[in-house]
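One protein chain omitted, others in place.
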Amino acid sequence: MTGVAMTVNGKAVSGDVETRTLLVQFLRENLRLTGTHVGCDTSQCGACVVHVNGKAVKSCTMLAVQAEGAQVTTIEGLAKDGKLHPVQAAFKEHHGLQCGFCTPGMIMTAVDMIRRIPNLDETTIRQQLEGNLCRCTGYQNIVKAIDAAAKEMKGAHA
Amino acid sequence: MTAPIVGSGVKRKEDHRFITGQGRYTDDINRPGQAHAYFLRSPHAHAKIKSIDTAAALKAKGVVAIFTGKDIAADKLGGLICGWMVTSKDGSAMKNGAHPALALDTVRYVGDHVAIVIAETHAQARDASELVNVDYEELPVVTDPAKAQSQGAPQIHAEAPRNTIYQWEIGNKPETEAALKKAATVVKLNLTNNRLIPNAMEPRAAIGDYDDGTGGYTLYVTSQNPHVARLVMSAFIGIAPEHKLRVVAPDVGGGFGSKIFIYAEEVVCTWAAKKVNRPVKWAAERSESFLSDAHGRDHVTSAELALDADARILGFRVKTTANLGAYMSTFSSSVPTYLYGTLLSGQYNIPAIYCEVDAVYTNTAPVDAYRGAGRPEATFVVERIIEEAARQLKMDPVEFRRKNFVRTFPHQTPVIMNYDIGDYEASLAEALKMSDYEGFPARKAEAKSRGKLRGIGFSTYIEACGLAPSAAVGSLGAGVGLWESAEVRVTPTGGVEVFTGAHSHGQGHETTFAQIVAGRLGIPIENVEIIHGDTASVQFGMGTYGSRTSVGMTAISRALDKIEAKAKRIAAHVLEASAADIVFENGEFKVAGTDRKLAFHELALNAYTAHKFPTSEIEPGLKESVFHDPTNFTFPAGCHICEVEIDPDTGVTKIVSFVAVDDFGNVINPMIVEGQVHGGVAQGIGQALLEHGVYDTESGQLITGSYMDYTMPRADDLPSYKVGLTVTPCPSNPLGVKGCGEAGAIASPAAVMNAVTDAIGIKEFNMPATPLRVWQALHATRAAAE
Partner (left out) sequence: MYQFQYFRPKSLDEARKLFENNGDAKFLAGGQTLLPTLKQRLAQPTALIDLGGIAMSGIKVAGGTVTIGAGTKHNDVATSTDVQKAIPALSALASHIGDPAVRHMGTLGGSIANNDPAADYPAAVLGLAATIKTTSRTINADDYFTGMFETALEEGEIVTEVSFPIPDKAAYMKFPNPASRYAMVGVFVAKTKAGVRVAVTGAASSVFRETAMEAALAKSFTPDAVANIKVAATNMNSDLHGSAEYRAHLVTVIAKRAVAAA
């Protein structure tokens, strides 16, 4: 077992893990932050996306020990002071989720996407969702939610 | 006055927990002291198990126990069952081979369950599984349903000679043969309906938990119907009596049929929990889902449509071979029979239909219901051959359909179904408008100028859902009734708890069911709680599949009738009026013609304080329950129009427009209904263009065993759908609702493939229309022309 320490959702955390423990396992099993999901074993579905040092990564394709000292944000850390992040709110407003399983990864990917790309259009949003699978929504309302959130966030900063 | 809550796009009550990471799926649950299971699976498609040596594995770090089929047999547990008896045309019962939860002496598909390894951690269980030494003797393999019945094909179950489970028929053979004989034109078409792998985003999972103090078991499981799971595990498998077995299906991350069935893993984990006296948790890796979730579709069909000289349909003959895989899954027998043959009349007047279905075993994963279940296969056959008939007659496919539409209701088809209501012209007309059909020739010409092939395709589909009148399905061999239960409890302070046997795994029941209650009782939707998915709270229920939420909703509606009736009697006493004078409107009980009234919450408190009415006549409290058995199926129908553009250089098909106009009867929440259509259409487009479960025919290995090879639809594979609704309220339930969950997956594959075949000008072309296959087809045509 190896000790690992990092900051998750603003809180310093640590634990003992096997070196083969994935970041997602550390989050789910050690920290009981079960909002981050595992939907595949080939790094394609994106249900496990979290932010590490401000960037979206697949927590199923990163060892916990690789995140030593990192700042990690999970879906549980997105709402601030009881107020939903605009992307979370937009997913509800535009019915961007059904079963909810892919949703945390979708939202974390969307937040990252909006941060990186100033002028999102439908085609770009769809391309940027390449690493996130959803089986329920046919993506249309996810795209709509991200588009709406991007516009709202832009308005807020203008 | 605000808009009525029923019929408006109320935002979902369940969303908050999902968007904040607080959903509670099975794998999110951890029981104190739990151990972790890994299932050792067969690497071979067909083999005898000569011996299993677990000695080395048992010594591995962290291992708690290892069990094989022999251990289960020693405890005299029953095998997995198929709950729907189908009878062959010669009168014989279907020939069903045994399906032990862990293989006994033979494995029959890659992924078949050989042993459960239980250890302190999942990784340790998997490590140890590699030390289990299984001595296999490989046997010959058959994966192709078209070859399963041939002389000399490997025999998969001794009970089923030539791997034939049943040879079923429906309709009228002599009449159909006569129609074909006298036809002016006979249109023939060979089709395959590609095998699909469901891929709900949440992989299956189970936690078996045994309480030695009470002798009770609890199973947490990814299930669409926890009560059915309990019933089967109790009555047939014999793990525990029902009252000692609680099944909880918490948040479930999509099902699409694949979580209806009772699988080996949940049975074995529950049984093993007592053996090791610890909770036993299993969560599938996606690779395991590919191998062992029940797959969908996999039909090979030939069809003939008889037409008179005036382009009217005279008869329809269909012969299908359905691949049911290596074992019969829970409802597998019904899918290619009663959920398929009964839909072959489509939206059309067809005087004579005859359909034969042979169900066969192969060395592949079991096949069972997947979104639409039988109805997509039927619609694909009907709508492809209707389009081909129009092409063969050089008629506009729209005119050909119009000529043959059913226009009067009720309409009895030659294949059991009695269509209660519909307006096929209305949805067709709306879809034509939305897709700008008139502008298509100009768009095709413009595409041609860019070297692209454009095509348009239709699918005017019908489905039967709202499963189902119990007597009707019972007469057809179902081992269960398909009613639904509801219990409405009004609390003393006026809150309402609804216990439903329906299960929500994405459908939004917590919202739509609450809308019905709030709308009916005139109370805020926040005051309504929907409780489902736990056999300890809900008395019984049949679960959610087959777009049968209309049944659960009607059960609630009828329970609300009873609540209202009792509440009026109480109100009469409290308001000192005659019960006949009490009216209930906008959440208030009023004495007609006076200003005397009780708000709903005041009535509720009175019901429990029980001071103001004679409890000898009226029991205290306000709680009612209903078991509602539907009187008919419901018949959603509509028209989907797909327009594609194909790049002949690469074979890439792009959907440039997809219009779906559906008649779901009255709509409780249009936002949710539209979302269901989006998802269904995405799965249908996935089937038509992308998805294909493929086994190597020699080795029986699953070639498409991960997202590296199985093409899951991604956001940029799919278009933005244009969705419309037409309404003919369903006459067989008080809400007038039909069912919307499967329509998209049922209708869309035919629309897409009609468009693709229109674009490439090739009649017989199988799904999925991948770039490779389209290019190959075009290439072969070009080569033949040269």
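Residue numbering begins at 1 within each chain, and the chains themselves are lettered A and B in the order written.
Please note the rule applied: a contact is a pair of C-beta atoms (placed from the backbone, for glycine too) under 8 Å apart; a residue touches a chain by one contact, two chains touch by 3 or more.
Just so you know, these numbers come straight off a predicted model, no measurement behind them.
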From B:A123, B:M395 or B:A599, residue that would touch the chain that is not displayed: B:A123
Hidden partner chain, touching residue among A:M6, A:L63 or A:L78: A:L63
Of B:T697, B:T711 or B:N766, the one touching the omitted chain in the full complex: B:T711
Residues belonging to chain A that touch the chain removed from view: 2, 18-20, 22, 41-44, 46, 49, 52, 55-58, 60-63, 65-66, 68, 109, 112-113, 116, 128, 130-132
Chain not shown, touching residues in chain B: 123, 126-127, 287, 649-651, 690, 692, 694, 703-704, 707-712, 714, 717, 770-772, 775-776, 779
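In the analysis below, only the chains that are shown with their structure count from here on.
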Rounded Å distance between chain A and chain B, as computed from the means of their C-alpha atoms: 29
Residue ranges of chain A touching chain B (in the complex, touch as defined): 18, 20, 28, 32-42, 44-45, 47, 74-76, 78-79, 84, 88-89, 91-93, 95, 97-104, 107, 122-123, 125-127, 129-130, 132-143
Chain B to chain A touching residues, read off their complex: 9, 11-12, 14-25, 27-28, 30, 123, 199-203, 251-254, 256, 285-287, 505-508, 671-672, 674-675, 678-683, 706-708, 712-716, 718, 720-721, 744
